[in-house]
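Got a structure for you, written out below as structure tokens; questions coming shortly.
Of the protein chains in this complex, one is absent; all others appear in place.
What follows is chain A.
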């Protein structure tokens, strides 16, 4: 009974989180003295997962699964899980995977623990550490079900290479029409730009930037750093930026390597959603702004002076380190 991991494939390659969850699965499998089997849907070069410790890939190629459909994907993973007698299933925290996870949970009568930040504390009983209260705390949670599903937080475990030879086995799921009763009719997605969910760096602006016309420098800073752009809640409520950029407790969670907050005061709801980021930088005119208590590095200064200079200096730095 290997550990089963669902590795997401998108736009011609495995997603960054696919390598991360494979690495996590390898760690769990090592602790339990077993191997890792991955399930990949419409992926090219599935054998490349061997780089991250996967020894077998269940390769699903199916025209009906070209566009993500949560129920059909959950059914597919459930069938693979049954065929492989999997008792431990590792998932990522992407929006798509968090959509299918509870359906998979119900189908397999499993226990599901999302937002897990570390390898299991113990595998018998099975206990994992997860964030609760929107990053304001952690819980050690025990799973007592036969099938256990672990959702790994973005960027919490990291990708670890473990070169193995992966065998690839084709599998054709049996998908009834009922699996497709929700239909995707339009996808509106930025292409070629980092997303808040998987960017290494996120540059975020708050009400201190005064108006939407001032976002040029935020976008430029993000571009220099290859970062995703984000904003505080009032900024999206005011319509300065799209809702999809709102981060925090009631917006998207951020768990990047670097989070740069510009003109953001650091309200508790904002911090709750971004505190999982590893390194936090704040740029704010007010030295008393609460964000300074939560940040690693801070600049007390006017964003309109600091950010343009920072962009220039980063360009020089990038040129030298290219």
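Quick note on the criterion: a contact is a pair of C-beta atoms (placed from the backbone, for glycine too) under 8 Å apart; a residue touches a chain by one contact, two chains touch by 3 or more; residues count from 1.
Just so we're on the same page, contacts and distances are computed from a predicted model.
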Name under which UniProt lists the unshown chain, selected from "Electron transfer flavoprotein beta subunit/FixA family protein", "Phosphoribosylformylglycinamidine synthase subunit PurQ", "ABC transporter permease" or "Xanthine dehydrogenase subunit D": "Electron transfer flavoprotein beta subunit/FixA family protein"
Absent-chain contact - pick from A:145, A:167 or A:214: A:145
Residue among A:83, A:98 or A:207 touching the omitted chain: A:98
Contact footprint on chain A, counting only the chain that is left out: 70-71, 74, 94-96, 98-103, 105-107, 110-115, 127, 129, 131-145, 178, 181-190, 193, 195-198, 201, 225, 237, 243-244, 246, 249-252, 257-258, 268-269, 272, 275, 278-279, 281-282, 292-302, 305-306, 309-310, 313-314, 317, 321
